[in-house]
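Structure incoming, see below.
Here we show just some of the chains, and they stay where they sit in the whole.
Think of it as A, B, C and D in the order they're written, each chain with its own count starting at 1.
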Amino acid sequence: DELTLQLKWVTQAQFAGYYVAQAQGFYEEEGLDVTILPGGPDIAPTQVLAGGGADVIVEWMPAALAARERGLPLVNIAQPFKSSGMMLTCLAETGIQNPETDFAGKTLGVWFSGNEYPFLSWMNTLGLSTEGGEGGVTVLKQGFNVDPLLQKQAACISTMTYNEYGQVLDAGLSEDDLVTFKYEDQGVATLEDGLYVLESTLEDDAMVDRLARFVRASMKGWEYAAANPDEAAEIVLENDETGAQTMEHQARMMREIALLLEGSDGTLDEADYQRTVDTLLSGGSDPVISAAPEGAWSPVVTDRAFN
Amino acid sequence: MTDAVLNAPQARRLRLHTGDLLPILTVLLVIVAVWYLGAIRMNAAWERDQAARAGVQLTTSELVSRTLTQDRPVLPAPHQVAQGLWEGVAGQAVTSRRSLVWHAWVTLSATLAGFGIGTALGIVLAVGIVHSRVMDLSVMPWAVASQTVPILAIAPMVIVVLASVGVTGLLPKAIIAAWLSFFPVLVGMVKGLRTPDGMQLDLMRSWSAPKTRVFWNLRLPSSLPYLFASLKVAIAAALVGTIVGELPAGATAGLGARLLSGSYYGQTVQIWSALFAAAILAAVLVALIGLIERTVLSRMGLAR
Amino acid sequence: MDAVIEAQRVSLTFQTADGPVHALKDVDLAIAPGEFVSFIGPSGCGKTTFLRSVAALETPTSGRLSVNGMEPDAARRARAYGFVFQAPGLYPWRTISGNISLPLEIMGFSRSERAERVARVLDLVELTGFAGKFPWQLSGGMQQRASIARALAFDADILLMDEPFGALDEIVRDRLNEALLALWRKTGKTIGFVTHSIPEAVYLSTKIVVMSPRPGRITKVIDSPLPPERPLEIRDTPEFIALAHEVREGLREGHGYD
Amino acid sequence: MSALPILGVWLGGIALNVWLARINTRLSRGLIAAVFGLTLILLWEMAVRIYQIPTVILPAPSQIAASFAANRSILWTDFVQTILRGALMGWVIGAFAAILTAIAIDRSPFLQRGLLPIGNFVAALPIVGIAPILVMWFGFDWQSKAAVVVVMVFFPILVNMVAGLKATDALQRDLMASWAAPYGASLWKLRLPAAMPFLFNGLKITTTLALIGAIVAEFFGSPTRGMGFRISTAVGRLDLPLVWAEIVVAALAGTLFYGIVALAEKKVTFWHPSQRG
């Protein structure tokens, strides 16, 4: 059976589970022929799904719920990532220590394109305006890399524990030079990489079965990847067509990713879901979602996969 | 009047003669020198910060040598870029994904396809515009508008939409390239096809030549200088279009993907190597068109 | 009515930024088949404009103009004209022979026919040997001759020539005058011919039209009593000199108006 | 079957335009472009409705118009940021730089032989690659966008201007030589006027390039306003009508910009055969 998976970002260890499942033949064992489409900075996986370019996508829950409110009926069918890897990394020399008091008047780098929701919620809980000015923060749309921090164009930038943070360290800054705030620790964590399909897909029992086999094989891939980070990194490298990734970087990323996977067998934990929704609903004047969504997740696939 | 315009047998054409070597080398030398100075200046801030963090004092020569050997410089030094290029080109098997030749080839094929489509479209539209008032009045404003659509915004949508109807691979990129390259051809060709002056057209009229004849024997030949000038711009534009198409296409292969991943991981040397590879590619393509231009025009007695 | 070209109260006004220019005013003229009509008049009096109107390259603002009983435009489409412009107007991307064979290509002559005709007219204008040169490699007079050759190459019934021999020396001019006259006698073409040379007009024409400027009007139409056979020596006969005198007087009068 | 009404509208539009083309007045000329555009828009609306294309793929013109009306203030802020500051400033600076460089190149054979090949090469650098670097150098605000535009418009204007400065005919140059005109005079009185048709060719092509450059550069980092910024965030939120409203603004601004330059061209190069009609 054929299945197309659209990733949220470029080929890297963040998606090692799927590549490993494919390379190790886990999909094949389940009778699946999976095509993995890498993403990119301006690919909105939700749009690809809506256009019929993919059957399943890897997406973050805030973006998925926002799309749902836009009338695109996305449903979470599995949640391999238990915890969030997002954080704000600041230069120590800017004197930022406490988010409650020190952010005002500073410039912060944020990713947009659907990744800005957790940040906006957080600022809202802190009571900071994102429109600049004395009492608020100046927001920059951060580009692809960590340069704004190195160039001191921003006091803090968004980083992922598994990726950009390592890049900042690679660039020569030491942990002492930096102050980091994990979204998990700030109580504004939202669910990251999950698997989403269109509601209509779930109405087809054959599809549900296919997805169940897919999730099962993928989770097997994730387990394998977490257990064998170096081998997983190698598999990722083989799949990287740009030839730009390095073994060192991907192996480290895999180890960090493994930490995020801990505590999940692929099934969505309803408490996590609720926390995400609550965070997003508290978006202040311009909340990400205006009402608690209905039917935004479904256990049917994981139930069939693991029971 | 027009034969006089083209009547400049003694005017020398820009061509690479041995005599050009000295000026080119001089200018190159100046550029490289400025580049080195710039690299030192722009990279120095970081080294000073690092030194301050480590609490050491840097001598000037230490500072200079460090600024020129950074792993992720703000501005890589020329020799770093040269090295990156060299490794990308000669250090790998051409089929390797780390080979710039391979990526350049991926980009080139889409560029040429897009350039072909764009040029054909531009010429066809220009011919229509010159011959039909309806087309002139209705197409031109919308052709202009089409160019103001931000392609980088449209590109992912084009790719998504095409993918959803099953078109993937080279064609989506080529379409974006064509989108960018048809416009210069259109503008230049419209101008060129309208260049013939009153007397030249009157001659044709006095022979009561049909429109096709006027086109083939008058408008087209007089438009060729304009066409070639436009083609040079168009092929560069097609390359830009392809690279833009490669950026959001999920960073698979091609120079655009190299640029993106370099940018994503802050590997400035890789960005610059890809950039130079693209520029070399463009320069070669432009030079190639220049060569064709010279052969064609000199065969037509129009070479200047 | 058997006039080939007939003008009735033809006027033509150019609109320019600083007011209208009256190039032609109430021009009446009838040209019978096989006539050789010269137009002479001061610079700017509308000779070119009239010839262009006949060839449907300008449209009169008022009046009626008919050619072969048709609208000039219809006649043009029937390929009734060969036109020699005041400036050579050769296409720079074609060699001399390429330029001459262009109208032949357009009119669908066969390759061998074209080659034959090109060779013949090149010989007529004494440019054999320059067939392969590009226009800018030729002197001014040679370009003018090439442009004449081009108009002669296809056998149009009506030849309209705007100062074709202006840039030629007397000897070549005499030879070409004779050749043109011979051609005219042999083929019975109708020829409209603009010139500034009084002897040339008298030598060639069956009818001489004298014009005066601002607004361009016909001041005199002189029918020539000279026989069709005209050796060059005819220019020393009293009839010839008297005719030339008449034309000169007509011209003087036109200038007087200024 | 469902294609039938679409075909009908299309043919109707063409017929109307062919008819309009017969009456040649200023009004009818404007109408033709409008009819063409309206036909396209109508076809688009019908296609979206008949084939039920999802909004997140392609919104209907009516949705775009609604979004346009609802977001006027946002669109205006973005317009000022991206077009007035980024594109226009960059275009003006780039055009001036290119014209001056072209004159320098034309003046000095040394530069001409040394700089032009290298200039060609440097100009062939794809802007998308330069954009992140320039953002790194000039910061996040409009200055870096203007810098990208400068780099983008420089080459086409330079190439055209250099060609234009050479486009004098031999006779015209000989005249200048016979008067022993000093360089400055032959530049002002001959080369520059003769170069104008070419220069405007370059200026026209680059009006649209300037817009693209300014918008594209915002993808690599920007403050939280600007058309590129809005487009990428709105795509992330699947607010496609807003995306298209921005695109409409870009297209309107670009067409206007182009139109102004084309009008200036008409005024300046009134003497050129292509303008004399």
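Here is the rule we use: a contact is a pair of C-beta atoms (placed from the backbone, for glycine too) under 8 Å apart; a residue touches a chain by one contact, two chains touch by 3 or more.
Just so we're clear, the structure is a prediction, and the values are computed from it rather than from any experiment.
Written as a formula over the displayed labels, the whole complex reads A x1, B x1, C x2, D x1.
By definition in this document, only the chains that are shown with their structure count from here on.
Under the contact definition stated at the top, the chains bordering both chain A and chain C are B. For chain C, the chain with the farthest CA centroid is A. Looking at B-C and B-D side by side, the one with more C-beta contacts is B-D. For the pair chain C and chain D, the distance between C-alpha centroids works out to 49 Å.
The mean-CA centres of chain B and chain D are about 17 angstrom from one another, to the nearest whole unit. For chain D, the set of residues that touch two or more other chains comprises 57, 132, 136, 219-220, 232, 235. Residues of chain C found to touch two or more other chains are absent. The complete set of chain-chain contacts reads A-B, A-D, B-C, B-D.
For chain D in complex with chain A, the touching residues are 54-57, 132, 135-136, 139-140, 218-224, 229, 232-233, 235-239. Within the complex formed with chain C, the residues of chain B that make contact are 2-4, 6-7, 9, 199-200, 202-210, 213, 217-218, 221-222, 224, 300-302. Interface residues of chain C facing chain B in the complex, by the touch rule stated above, are 52, 55-57, 76-79, 81-83, 85, 87-95, 102-103, 105-107, 134-137, 154, 160.
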